[in-house]
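Let's turn to chain A:
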Amino acid sequence: MAATLLVGYATQQPHLYISAGITLLLKVIVIPLLLHRVITRLDVRWDVETLINIPMTMIIGIALVIFAFNLALPISKLSVSLARGTLGIALACVLLSFMMMITRSKAVPQVIGFLSMENGLFFAATSATYGMPMVVELGIALDVLVGILILGVFLFHIREQFDSLDISHLEKLKED
Partner candidate 1 sequence: MTGLGAVSQLLEIVMALLLAPLLGGWINQWRAWLQNRSAPGLLQPYRMLHKLFNKESVVAEHASPLFRGAPYIVFGCMALACAIIPTLSTDLPLSPAADAIALVGLFALARVFISLAAMDVGTSFGTLGARREMLIGFLAEPALLMVLFSASLISKSTSLTTIVETLAHRELAIYPSLALAGVAFTMVSLAENARVPVDNPATHLELTMIHEALILEYSGRHLALLEWAASLKLFAYSCIGLALFFPWGIAEAEAPLALLLAMPVLILKLAIGGALLALLETLSAKMRIFRVPEFLATAFLLAVIGMLVSILLGG
Partner candidate 2 sequence: MPPIVTAGGLLAATLWVHLDWVLLVVAAWLLIAVVGVFALRRLTLVARVLFPVGGAGGLALLGIALSALQGSPEVAVLPIGLPQLPFHFRLDSLSAFFLMVIGGISVGVSAFAAGYFRKGEGTPPGLLAFEYHLFLASMVLVVLADDAYAFMVMWETMALSSFFLVTANHRIVEIQRAGYLYLLVAHIGAIGILLCFGVLQANSGDYTFANMRAQQLSPFWASLAFLLALFGFGAKAGILPLHVWLPEAHPAAPSPVSALMSGVMLKTAIYGVLRVLFDLLQTPIWWWGLLLLTVGLATALFGVVFAAVQVDMKRLLAYSSIENIGLLFSGIGLAVLFSAYGMQPMAALALTAVLYHVAGHAFFKSLLFVGTGAVLHATGERNLGKLGGLIRCMPWVAWVMLIGVLASAGLPPLGGFVSEWLLLQSFLFSPGLPSAFLNMLIPVVAALIALIGALAGYTMVKFFGVIFLGQPREERLAQAHDASGWERLGMLWLAAGCLVLGLCPVQFIAVIDPVTQLLVGAGMGEAIAAGSWLLVPVAIERASYGPAIFLLGVAASFALAFLLVRLLYHGRLRRAAPWDCGYPWQNARMQDTAEGFGQPIRQIFEPFFRMERELPSPFDAAPHYRVRVGDHFWHWLYLPLAALVERLARLIGLLQQGRIAVYLLYSFVTLMIVLAVVKQ
C-alpha cells in the first residue's frame, strides 16, 4: 500500500492513489476484520503447525528468494521504473507464500498464505508497471474480496462438518 502511494507520488499517476485507497480499504481494514471475526467465531488457537520443520523451511525459503531474484535479474536490468528490483521481491513473495501454503496443515494459515500471495501480486502490479488499468484493478479487488468471503463461509462449513479446521480431514478424495 505504501509502495503504491510511493509509486503514485513519484510518477504522478492519480489512479494509483485510488488504487492505494482500495488496497487500504481492502487489505488493511476489511480483510483483517473479516479474518479476525472468523477466527474468534471459530475459536482458533494460534500455533504454527508445519509439515516440514522450521529450519528446513527457512533454508528452502532462502533458496527460493535467491532463485526469484535470479529470475527477475534480466528483467530488472531492463526496467527503467522507479521500483527497479521490486519485481524480484514480488516474485520472492509469491513463491514464499506458495511454500507457506504447502507447509501449513491448517485451513486458516492456508488462507493467509493465499492472501500474502495476492499481496505479492499487487505489489508486482503496482511497482513494476505503475499499476494495472483501473477496471482490472477493481475487478481483481472484487474477486479477492468475494474470494475471502467465500473462504470464510467455507471455514464455517468445514468446521461444521469435521469439527476441526485441520485440513488433514480433507484427504478423503483420492485414488485408492
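The candidate set was assembled so that all candidates are chains of the complex that A comes from, given by their letters.
Following the convention adopted for this analysis, a residue touches a chain if its C-beta (ideal position, glycine included) is under 8 Å from a C-beta of that chain, and two chains touch if they have at least 3 such contacts; residues count from 1.
The structure displayed is predicted, hence computed values, not measured ones.
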Given the candidates 1 or 2, which is the one that touches chain A in this complex? 2
Okay, in this complex, where on chain A does candidate 2 touch? 51, 67, 70-71, 95, 98-99, 101-105, 110, 167-168, 170-176
